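Pasting a structure below so you can have a look.
Only one protein chain is missing; all other protein chains are in place.
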Amino acid sequence: MVKIAIIGVTGYAGSELARILYGHPEAQIVAVTSRQAAGKRLPEVLPYLWPIDVPVTQGVEVSVDVAFSALPSGASAEALAPLAKAGVRCVDIAADFRLKDVAEYEATYKTKHPAPELVPQAVYGLTELHREALKKTKIVANPGCYPAGALLALAPAVKSGLVRDSVIMDSKSGISGAGRGGLATSIQDHYCEADENLVPYGLSGHVHLAEISQELGLLRGGQRPRATFVPHRIPMVRGIISTCYADLADASLTTEKVREAYCEFYKGEPFVRVTPDAPSAKQTAGTNFCLVYPVVDSRAGRLIVVSAIDNLGKGAAGQAVQNMNVMFGFPEEMGLRAIAIYP
Amino acid sequence: MVKIAIIGVTGYAGSELARILYGHPEAQIVAVTSRQAAGKRLPEVLPYLWPIDVPVTQGVEVSVDVAFSALPSGASAEALAPLAKAGVRCVDIAADFRLKDVAEYEATYKTKHPAPELVPQAVYGLTELHREALKKTKIVANPGCYPAGALLALAPAVKSGLVRDSVIMDSKSGISGAGRGGLATSIQDHYCEADENLVPYGLSGHVHLAEISQELGLLRGGQRPRATFVPHRIPMVRGIISTCYADLADASLTTEKVREAYCEFYKGEPFVRVTPDAPSAKQTAGTNFCLVYPVVDSRAGRLIVVSAIDNLGKGAAGQAVQNMNVMFGFPEEMGLRAIAIYP
Amino acid sequence: MVKIAIIGVTGYAGSELARILYGHPEAQIVAVTSRQAAGKRLPEVLPYLWPIDVPVTQGVEVSVDVAFSALPSGASAEALAPLAKAGVRCVDIAADFRLKDVAEYEATYKTKHPAPELVPQAVYGLTELHREALKKTKIVANPGCYPAGALLALAPAVKSGLVRDSVIMDSKSGISGAGRGGLATSIQDHYCEADENLVPYGLSGHVHLAEISQELGLLRGGQRPRATFVPHRIPMVRGIISTCYADLADASLTTEKVREAYCEFYKGEPFVRVTPDAPSAKQTAGTNFCLVYPVVDSRAGRLIVVSAIDNLGKGAAGQAVQNMNVMFGFPEEMGLRAIAIYP
Partner (left out) sequence: MVKIAIIGVTGYAGSELARILYGHPEAQIVAVTSRQAAGKRLPEVLPYLWPIDVPVTQGVEVSVDVAFSALPSGASAEALAPLAKAGVRCVDIAADFRLKDVAEYEATYKTKHPAPELVPQAVYGLTELHREALKKTKIVANPGCYPAGALLALAPAVKSGLVRDSVIMDSKSGISGAGRGGLATSIQDHYCEADENLVPYGLSGHVHLAEISQELGLLRGGQRPRATFVPHRIPMVRGIISTCYADLADASLTTEKVREAYCEFYKGEPFVRVTPDAPSAKQTAGTNFCLVYPVVDSRAGRLIVVSAIDNLGKGAAGQAVQNMNVMFGFPEEMGLRAIAIYP
């Protein structure tokens, strides 16, 4: 059994980790931390987790094999650094180890990096793109929720040169992507503000664009594309649909040809599925799946790719457990076989 | 034109007042106040109110004919007291003038009443029960949202002695009933906590029971009934359905007889309608209507009455404007003729 | 491995069965039926079930150990009768075997019973009330979704005589309780009609009252109570909250005493939990749990009990799998350990 710490358990990614790991046959949750809830038992804070009756502590006070951090960016690397240096495997669900260029991190997140010396050994944890490196690393930089969906939508096309250097990603996310906040939360997350509403945001630049550009650049031999990314808040709890647009490199490409390339790219992947029809968000609720659907708009000479994920699954906690499985040599699907909760 | 102040404009009742009064032909909004937003223009705080481009101030700094207060209880009477003493007509949407017994108020709301000397002249503002007194008063105690719906459901039966002294009110409210909060809000109002959820609360006693008991007692010649009231939070923005249960005084009473009594009681009322079928919350959205549906459960010897209101309409701002119309001798429907937004 | 047929797989109870059984270590889904979808593969009809790639057939054409039927009432007994007679264990999620009195069934459901000769051997499948009989039966009458929640709320109080003979059950259900319908569905289930709405119904009598009365009667030595039951449609997909009211037999009973009785009654039950605070619907989403919260309203001399279930879990498919586990001697929690999907 792998002994596990969840740092920042009361947020939505942290509590989803607890939910998933409770059903993982090789996982044993031995420590959960929260600054606000330290001193209580976990079910006193989150009653629906009553089967996981462990104490909430300020920090990780027992010996663990792997630590997941779901703290805010900045705080996360600070909490993980001593553990990483003590040999504990670390999965950072925050953004702190995603950008290879520390200066870009600091400009993007407007904070000083608390552990820049650890950045080089971290691996970007989109398993489908970096599986071999993940097997060997001690520090995983779990992808952002938007990048997970957008990169899996575009990776095959970009890698194979099916599209030009200009991409647009129009993403729509459920409200849980904004996080839980503490005892009080932002007015924009108030039920009455978010319900029956739809809010575009980040129009002057969203932090996730940096890691998307980095990874798309790597797929193109280092050259970053001309990328536009616009996220939208949708009145649902979970799910991200990313609708991606790119001009075709060759206007004669057909949907069939593109689908073949996508199926080839994702052959054998347990969690990515090229779907026969446009996927919907609900088809991924509670799962670690990413559904991808490419289609050619031949009139306009464009490729459109839709991807669907659960932002707390493949976009956060599910992806994190998949990475743990890779690191520890477990079958990749272990603990992650759930089918979507539908309806 | 009546010159109007809205005290506490940024909450949901306050902004609904602004919306309704903007369409009222005899109303002119000349002052809106908010502690947090003072110094800005109203549309800077609430962009959808851009047609009402007035400055937000700390207090009421201009001469007005009527002041509506949508402040929290306690703060409301404090803000209204000097205006009332200066002869301004006041409509208090908070609870401060609802209970005739100041000691009961202080025990219920766990606060000292800031202006007990004004309580005797205040009239409980459920127009259908106190119309004549409202015509003459300077201080209206607008009913609570739950009491508005529950009292209109039960008043005919209680007044006419159709039921015994024991009543149960099971109420279901949209989340806007919890208020907007300030810049930060309670975690229970977070979209992800309230959506796809249903939460009973107040099981050890809800403050609204006091005014319900007071008013039902008045209808029964002063004797308060044995009343149980349980509210529930429902994942919708607006609307309250109250399902009320009481044992029939005479087990041979039929639905037809009870309906007759209800129709008679509400004859000529512009905003209460005895419906032919069970009403739904959406049928009242954005309106000042109360839909009432009584039915006899003859097997169990019980009367069941369902009422539907918009908690921000008949349960708050709409009722307040109706009371203003009564006070100023305007037709009661003025500015309140809107049909439900449906769907 | 137990070989399983799901009859009527495309409805919400049927597809939830498929989802749960896919994760059950002793279950093998070998047949799924649907009149409309016969001839297709299951994922062609319900794409999110792509990991369960079995053919949909008209009837059960292979040998099975247990058949679950999620057909409408009437059709269900007709489909199960030949299987039951051939020795297949049957779990009927429809209403056909719930009422021990065939005449009452026919009056309630306004249809002739297709297999009255099987009724005597069927056992009402609320495991907590009939576990021993369920171990020996071949036909399980899975409870209705409302009765499951209401009975678990009231059973301890009724059985122990804590309350008088009069009970009121005010239940609130997510829309999935209305079923999926076929290719077309009822206008009241249209998103735009159900969303931001709340609809009381069944005010002149709901079919589920019959089985509630039967079971409460059994708990009281055969004497049926004076019961009123009013269901409400709530704008959420899953979940039922039942708020139950009954006059205390002894007005001096305290919440503590009642809680003790409830904890004793449910001691050792894996799926019923007496909660320290009022439960909410979301705490049961995707699970087989029933959360029960009794509280005394001492002013009114009444007991209030709230229960929460997932109508597709403990209210349908989860309960059905629990019953299968009992019938086959598996640990009762097998395949049913999931914690709530939250948020």
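Letters are used for the chains, namely A, B and C, taken in the order the chains are written, and counting of residues starts over at 1 for each.
Here is the rule we go by: a residue touches a chain if its C-beta (ideal position, glycine included) is under 8 Å from a C-beta of that chain, and two chains touch if they have at least 3 such contacts.
Here the structure is a predicted model, which is why all the values come from computation and not from measurement.
Of the listed residues A:Ala75, A:Val102, A:Val230 or A:Ala249, the one in contact with the hidden chain in the full complex is A:Val230.
In the complete complex, the hidden chain is touched by one of A:Gln121, A:Ser166 or A:Thr254, namely A:Ser166. Touching the missing chain, out of A:Ala94, A:Ala281 or A:Ala316, is residue A:Ala281. Across B:Lys85, B:Lys135 or B:Arg337, the residue that sits in touch with the chain not pictured is B:Arg337. In the full complex, subunit A touches the omitted chain through residues 166, 168, 170, 172, 174, 192-193, 195-201, 203-205, 226-228, 230, 232, 234-239, 241, 243, 245, 278, 280-282, 285, 293, 295, 297, 299-302, 304, 306, 343.
Where subunit C meets the chain that is not shown, the touching residues are 12, 175-176, 180-187, 189-196, 235-237.
Considering the complete assembly, subunit B touches the hidden chain via residues 12, 15, 19, 22-23, 46-52, 176, 180, 196, 237-238, 273, 275-277, 279, 282-286, 337-343.
Convention: only the chains that are shown with their structure count from here on.
The chain with its C-alpha centre at the largest distance from the centre of subunit A is B. Centre to centre, using the average C-alpha position, subunit A and subunit C are separated by 36 Å. Subunit A and subunit B have Cα centroids separated by 45 Å. Shared interface positions of subunit C, defined as residues touching 2 or more other chains, are 196, 237-238, 282, 285, 343.
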